[in-house]
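Complex shown without one protein chain; remaining protein chains in place.
== subunit A ==
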Amino acid sequence: MAEPLHIALGLTDEEFAMIRSVLQRDPNDLELAMYSVMWSEHCSYKSSRVHLRRLPTEGPSVIMGPGENAGVIDVGDGFALAIRMESHNHPSAIEPYQGAATGVGGILRDIFTVGARPVALLDSLWMGPQNDPKSRWIFKGVVSGISGYGNAVGVPTVGGETHFEEKFGYNPLVNVAAIGIAPKEHLIKAAATGAGNLVVLLGAPTGRDGIGGVSILASTGFGGESDSSKRPSVQVGDPFEEKKLIELCLDLLRSDLLVGIQDLGGAGLSCATSETAAKGGSSMDIYLDKVPRRESCMEPFEVMISESQERMLAIVHPSNLDKVLALAEHWEVQASVVGEVKDPERWLDGKVRGILRVYDHRDGELLAEVPAGSLADEAPLYDRERREPEGWKRKLQDAPSVDSVTEDVLNDLLKTTFDPSTVYRQYDHQLFLNTIVGPGEDAALLRIGAPGVGRVERSFGVSVDGNPRWCVVHPRRGAAATVVESVMNIACVGAKAVALVDCLNFGNPTHPEVMWQLSESIDGVAEACEALGVAVVGGNVSLYNEANGVDIDPTPTVTTVGLSNIPSLPVPSLARSSVGSSLYLIGESCETLSGSAFAFDFLNSDGGNLFTFDYDKVTRLRDTAIELFEHADAYGVETLHNVSSGGVLDAVREISASSRVGCVLYRDKLTVMDLLGEKPDRLLVTTTSDTELEALLLGKGLSFVRIGYFDGGDVLFA
């Protein structure tokens, strides 16, 4: 006997029973399809939501927090910054170019859905080793996809990170973040209100691409021969269509012609209609014959769950319809009235609710009738079983040994290098004339301004960071360290962190060890954010990152933003370190190799315990970095560089590669753990004014060592 449809669609028997109790009857196939996508892990956060509540989401500058399309913070003078981050791991594994491209497209729609013009993209890539042909294919496709879509849609990619690690060969991580700027008065929420208002679908016609992307792709793991058969579930992006859509939507908002607006992403029309209706407390009728199609003979369920890209749903007062259609025509974007907002009604359970009804055409056959909120907000929440991995505590005692680290090994390490400019040179990182500090540095620093929005004489720093090695060693400490690194990175461009969004990449949530990692990591993010005054204003959870039954290492990535003044020239940068300048290491010394790239790659060890932080010292170091950046001239600062992945050794190599000046390191001032350990609350500073710098650091009560000077063409030990 064939399995029941709800099982084939990824719903459990218990979930099917819940749907029956909401509808007080069996759902039909269309309704079942709508529930299956809306109640998927990807859309409903059903396994993570009970834990996400522990994140600190409040702060004095927070305007919109989690639950909206993007987090929004106040940057003063009537301006707001919107920020959002999402994973596109699964589609990128199947079809790297389109997977990454549509990741970019989707995240941009989230930004202009809240009324902000997207001004920056960043990405965090964890890829398989490049000696493996499949991993090379994935990496090349992903970078081309980000480049191809981001450049053409006209949003600069200003920063990011690229890492290679054996465990990401089959399930790479592609996390994309976007930032937008808006006048505060143009911020808008995705709510459908006002009976009689019209539901207008803008953008590309609907096709069969991306059917079940959220349930088939994003909410299951990989393994076996059938992966390539999932390719039709990957959406196809068109940056030209999206560019026109951005201009149209911002024009509609500027002209005050919209009641509400929502993007169509995962779960397509089912999601956009049910979410806006639920948020507005309204009913909504949808007429499927009015939805423009790319293909003929599409089934109603295909129209309702298709994830065709570059579409937006606008709620429009009838008196404004002509103006909306005229602007759409001007921007050469298709616009169709596909439904109407209605008053809420009494549902079968006696409660007054917003009902979503899908008709084949107006006054035609009723194809689906469900409470909008039951789709959007009432997926079952699971507090899944959590369990510490077996032997984890024992492993914490098993610290990687430094015994095998000979001077020859250290000297060899000085030579290995990956040049990130091969990636970021493929991204437009200059558009909109905001980029003061671009890719290749610890963080990007951008002026706050955007076409059609204006400028304020201030800037913001932004960095994206993640580290599965730290987090597999100790999920809680590793996640906290990820936040510390991100906060320190933006401090190195003079910005004080105020908010972040996270992207939680984990394995299969039905594995208790994965749920433990997720829960612990969330606590780690929360701990560091609370200690450093950073609000979590949004996030995304990507589960089922597994291949052939093996879960990825836990990888919470964060995109952190902070505000700063416009710096005076010359701005410190890696490239500016010059012959004769001194190199200082500031901060407490690192006492472990645990979690380091060196321990993983050379010692094959993921044991030992991770470093912890004295947040009072982290705060002082952060403030000192900001002061050194702002008053670089007074302290002779040429370069500020945070130590993290790859330790002091990698950090020095990066400065040397960028400045094209060699560096002589005093070996006796540096332990192996200093050199290769990755504790991220340490700072490298290049200065021409030793006395002034030392006086400042003494005054701040920070530890420091002069570890070398710049000279010659190579990094070497003395």
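Worth pointing out:
Everything that follows uses one rule, which is that a contact is a pair of C-beta atoms (placed from the backbone, for glycine too) under 8 Å apart; a residue touches a chain by one contact, two chains touch by 3 or more; residues count from 1.
The rule is short, and it goes like this: contacts and distances are computed from a predicted model.
Hidden from the displayed complex is a chain whose UniProt protein name, among "Phosphoribosylformylglycinamidine synthase subunit PurQ", "Multisubunit potassium/proton antiporter, PhaC subunit", "Putative sugar ABC transporter (Permease)" or "OB-fold domain-containing protein", is "Phosphoribosylformylglycinamidine synthase subunit PurQ". Within the set A:147, A:206 or A:642, the residue that contacts the chain not displayed is A:147. For the chain missing from the display, the contacting residue among A:332, A:412, A:614 or A:633 is A:332, taking the whole complex into account.
Within the set A:169, A:451, A:512 or A:662, the residue that contacts the chain not displayed is A:451. Among A:432, A:544, A:635 or A:704, only A:432 touches the chain that is left out of the view. Annotation for subunit A: contacts to the undisplayed chain at residues 147-148, 151-154, 238-241, 243-244, 330-332, 424-433, 435-436, 451-452, 566-567, 569, 571.
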